[in-house]
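Shown here: the complex without one of its protein chains, the others still in place.
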Amino acid sequence: MFKSLSPATRLGLLLVGVLLACLLFMTLNVRAGWAFTLPFRGEKLLGLLLVAYCIAVSTVLFQTITHNRILSPGIMGFDFLYLLLQSLMVYSLGSIFFSQINPSLKWLGEVFIMVGAMCLLYYWLFIRQQRHLHILVLVGIILGTLFRSLNAMIARLMDPVEFDLLQDVMFASFNQIDSTLLGVSAFLALLVTLFGWRYRHALDVLALGNDQAVNLGLNPRRLMMLILIAIAVLVSVSTALVGPVTFFGLLVANLAYQLAGTHRHVYVVPMAVGLAAMILIAGQAVLEHVLSFATGLSVIIEFIGGLFFLILVIRQGRR
Amino acid sequence: MTRSTVHTNPFYSLRWLSGVALLALLAMLSMMVGVMDLSLTHLTDEATQVLLISRIPRTLAVMLTGISLAVAGMVMQMLARNRFVEPSTTGTLESALLGMLVMTLFAPGLGVLSKTLIATAFAMVGSLIFMLLLRSIPLRSTVMVPLVGIMFSSVVAAVATFIAYRFNLLQSLANWTNGDFSVLLRGRYELLWVTLICAVLAYLYADRFTLAGMGRSFTTNLGMNYALVLFTGLLLVSMIAAITVTTAGVVPFLGLVVPNVVSLMMGDNLRRSLPWVALLGAGFMLFCDLLSRLLRYPYEVPVGTVMGVIGSVFFIYLLLKRTQPSHV
């Protein structure tokens, strides 16, 4: 029955699901007065929505430009690259200087550097090294380990006594979203959306592969670089808000391909965003208020995502 | 690369002797670096104590770990028929961690030895599951194997993290996952000698692992029991993994980097190359440990972190060197 539904109807159904999840999140188990609960949870909800949006969109875009379905910015360790850059800046500029500048301004600077670093890395890996996809995946995963270890090392070099404070950032936490950056984050995400809307049809063409994209009149390299910048911004946003998330994007992107019923990005991307939002919000609501189990969501999601990835890789190998 | 067909004893070549000399030098350095200045020519009583209780045990522990992890990596690579695996990319180390965690949870009073045995059993099961997973990939591309292994490892690690999170053991888990030799005083590292026995056993068994690497039909054709060889190999690897994890913690990528360097140097005849794997393993480990102590003297950076940086750079280099670029 589901198979006969049009992509638009499917999206509509998902929207209902997301709204229900939001309702659940806002109303479940309210103990304090509404005057406190509404703004408190509302802020959290906004944060979760924004994170879901960033992770889902960045993964789908990334998979489109790299022509694969098992690689995501999270798996490539881009989140850790962001954290690494942050540590490097604190290390080289000094924490005192760092704490004095305006957080939004500082954060924009970080995003800017992240974009540069990611483009360089991507250029080296995907354009200079013409390799089989599986090699790129593996290199990406190891790069992730490298960034994580480098980050840990710099943290140690910085302040051996207080490095534990920095270790907190190494785990994702959907429960404690850094709300000071919500406004500027939402603004950046909006910019990316406007940009993406312009290229929505070109993305469909890009998914056909480089040769076909050239044949149909696109300039894939230029477009890929632009999209990469968008991805870098989105990854920075989500990492700044909740920390590194490895497998979640992969999970929602692949679910979206299955459920969207079309290849067109106009449907696939919103589908992935909706799924991500529903899973995050409903999961957080249930874990927090039913199981009173505040920060476990990221671990559970990573576990399921990891299993899912394993299945995906093995299935790809079979073909 | 020239390979002599005549079997020369590897232990008497000039290259080998200079390698041993270099290792000895590194070991001396390792014993001299520390908060207290030691001069080996004028030993005070206090200095002797420091040397006996802390410096010598640490240097030995570092070398033993290096030797055994490198050998374990080599054996694993032979058995999985893939150059890019080692205990930390096959789920072996993570399973050992999981075992430790479960033991801490259900039988906290147990002695170190029994804990290690249980961890070995877990590591063994983990490695076996990995080998089974490999069988389910008919198309064994060179990079699929480590890819599946790493993902399997991360799933096991996620289970461990979840348990640790649920029962407030994250701190212990973090201690085990980050290799660190600073706590290995006399009386706390001796278990590592067992890994040396494992490494020697691996050397004696080397020919069979080389053959097992050629595959089941090949081995059976020569009248060997494939399952037995496989089992023995995995057992040795699991034991090494479990012991190093319980004493020093996770040291990633060493078992991958060293055997690959040796194989690029002298090919894949285990009997000839295993001594070199052991030597380079000990030397590389000593080097990294020294680095971890000197990077922010007098504080220490865990050697697992240092190895994570050096090892992953090396891993990427090997991946790109040992696979061919596809033409545009």
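In order of appearance the chains are A and B, and numbering begins at 1 in each one.
Note that a residue touches a chain if its C-beta (ideal position, glycine included) is under 8 Å from a C-beta of that chain, and two chains touch if they have at least 3 such contacts.
FYI, contacts and distances are computed from a predicted model.
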* Structure fact -> The chain missing from this complex carries, among "Mo-co oxidoreductase dimerisation domain-containing protein", "Acyl-CoA dehydrogenase", "Iron compound ABC transporter, ATP-binding protein" or "Peptidoglycan-associated lipoprotein", the UniProt name "Iron compound ABC transporter, ATP-binding protein"
* Give the labels of the shown chains that the missing chain contacts, considering the complete complex. => A
* Asked: Of the residues A:Leu24, A:Leu38, A:Val184 or A:Leu208, which one touches the chain left out of the display?
  -> A:Leu208
* **Residue, one of A:Leu218, A:Leu250 or A:Ala277, that touches the chain absent here** => A:Leu218
* To do: Write the list of chain A residues that the hidden chain touches.
  => 63, 67-69, 200-202, 204-205, 207-209, 211-212, 214-219, 257, 263
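Rule of thumb we're sticking to: only the chains that are shown with their structure count from here on.
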* Asked: How big is the gap, in whole Å, between where the Cα atoms of chain A centre and where those of chain B centre?
  -> 34
* Can you list the residues on chain A that touch chain B in the complex? -> 129-132, 134-135, 137-139, 141-143, 145-146, 148-150, 152-153, 156-157, 160, 167, 246, 295-296, 299-300, 302-303, 306-307, 309-310, 313-314, 317-318
* Where on chain B does chain A make contact in their complex? -> 84, 133, 136-141, 143-144, 146-148, 150-152, 154-155, 158-159, 161-162, 165-166, 174, 178, 252, 295-296, 299, 301-302, 305-309, 312-313, 315-316, 319-320, 323, 325-328
